[in-house]
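Below is one structure; the comments refer to it alone.
Note that one protein chain is taken out, while the other chains of the complex remain in position.
The block that comes next holds chain A.
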């Protein structure tokens, strides 16, 4: 219905799912044919130029983050090459300085992210199993409803949720943030994992049933091992979403004790105070975690992204 991702999109990310040698052969041949029709040299040059252009802003900030405070405020980062002077002071100040204290916000980010990834995936796995493999009345209607709720912008829910949390007396703690992130992730997670579960051959499940396995055992012993790639894909996507989120954190966790690093950065970015020169270092402290995840697990990341692009 809403935004089905075309099958074709995942092909190049998972060549091992293709039909072995023949498929790779074809890809190679086509790649060769393409290369013959265009001068690959000029394409390479354009590719490099574009990639460099795309990276300059990040690179500039990275260089800036290692420059002494007075240089950051006075001259541009490109002058650092003719007049090299670098320091790690910004990083230690940003992390442990009393005015910024990014270290404790970093801790908050970790504390927020882990449960906000584990809880929705577990709940979504169970729900997806029910929708895929248990016959019950109203199954289709419920599934379509969950699916449709994907398009609800989270903005619509924030204020009523906040007053509910205040009523319960849990506002300003980690609990509302965990709960909210988990809830917002569910419709998409259920939908995606359901699609993966449906792809598992029926015979496998039937065979386990004949052997006398109940739903719980089938879920854990038959399905879970086969779903590891899907879980990884969604897990990474959710990790990045939660780690990089600003809106949910600002709404439910702007208090210093629970605010993640994005909140502190946005705050610092809005003020041009004495800590302004720590902004580049602070930004990189926040960026480095998702970038490592991205570089290490690019393949899964892409799959999660292809699948998860409709969320928000």
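Quick notes on this one:
One rule holds in what follows: a contact is a pair of C-beta atoms (placed from the backbone, for glycine too) under 8 Å apart; a residue touches a chain by one contact, two chains touch by 3 or more; residues count from 1.
One rule holds in what follows: contacts and distances are computed from a predicted model.
For the omitted chain of this complex, the UniProt record lists the protein as "Sugar ABC transporter permease", which is one of "Succinate dehydrogenase", "NADH-quinone oxidoreductase subunit K", "Sugar ABC transporter permease" or "Molybdate-binding protein ModA".
Here the missing chain is touched by one residue of A:66, A:91, A:184 or A:234, and it is A:184.
Within the complete assembly, A:159 is the residue of A:88, A:144, A:159 or A:204 that touches the hidden chain. Among A:114, A:144, A:204 or A:228, the one in contact with the hidden chain is A:114.
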